[in-house]
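All protein chains but one are shown in place.
Then we have subunit A:
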Amino acid sequence: MSVVIEARDVTFAFGQTPALRGASVAVDAGEILAIMGPSGSGKSTLLHCLAGILVPDSGEILFDGIRVHAMAETQRSSLRRDRFGFVFQFGQLVPELTAVENVALPLLLSGVRRSQALPKARAWFARLGLDGLEHRRSGELSGGQAQRVALARGLVAEPQVLFADEPTGALDSLTGEQVMDLLVGTAREQGTTVILVTHEPRIAAYADREVMVRDGRVNAPDRIAS
């Protein structure tokens, strides 16, 4: 396995408050990694740095040979749109759009024609057990349904890396496990690398490996690519 994405000795502070103090982690292609840690440990900040949402104060973020930390915002925005997928705790679906339009959104933003994007998005509804919900808006979906729509949106553009920040945090245990089962199953089918932030051990147990973040550092032994 080769490393596809990596943080090297990353620091980041919100104003005067340090969130990361030299965090390093390397993730193999196709690997599902859980980042665990208590509230305020810096685990979400580490995910945001890896995903190019935040720029580290120091250290490096490397994705597929690209120095993400050194890219301009417009380049990082393209990278996020074209190569990464995202699922957050609260689906964050666009309320004005139907479910199928929400799923198609990453394709539409990448310039795929609507006539091609919508059928591709529709195919995900059967795959994730969402048949018949294509034209509902987010307010008409249950929490579990909305999160499965968000998962479809995260995976529709076949990203190399899917970033999932507490993707089951707002769901009950059974629904959360159903979402994780689908997330892991589809990611493995597609060979997608998944970086999953969670504080729940039962959710982390779906991953191939876990690391612990404490006080802004990655505590568990981890491999750094040479």
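Just so we're on the same page, a contact is a pair of C-beta atoms (placed from the backbone, for glycine too) under 8 Å apart; a residue touches a chain by one contact, two chains touch by 3 or more; residues count from 1.
Here is the rule we use: contacts and distances are computed from a predicted model.
Novice: Tell me the UniProt protein name of the chain this structure doesn't show, selecting from "PadR family transcriptional regulator", "RNA polymerase subunit sigma-70", "Pirin N-terminal domain-containing protein" or "V-type ATP synthase alpha chain".
Specialist: The chain we cannot see is, by its UniProt record, "PadR family transcriptional regulator".
Novice: Among A:9, A:82, A:134 or A:210, exactly one should touch the missing chain; which is it?
Specialist: A:210
Novice: So which of A:67, A:114 or A:202 would be touching the chain we can't see?
Specialist: A:202
Novice: What subunit A residues would touch the chain not displayed?
Specialist: Within subunit A, the residues that touch the unshown chain are 38, 181, 184-185, 200-202, 204-208, 210, 212, 219-220.
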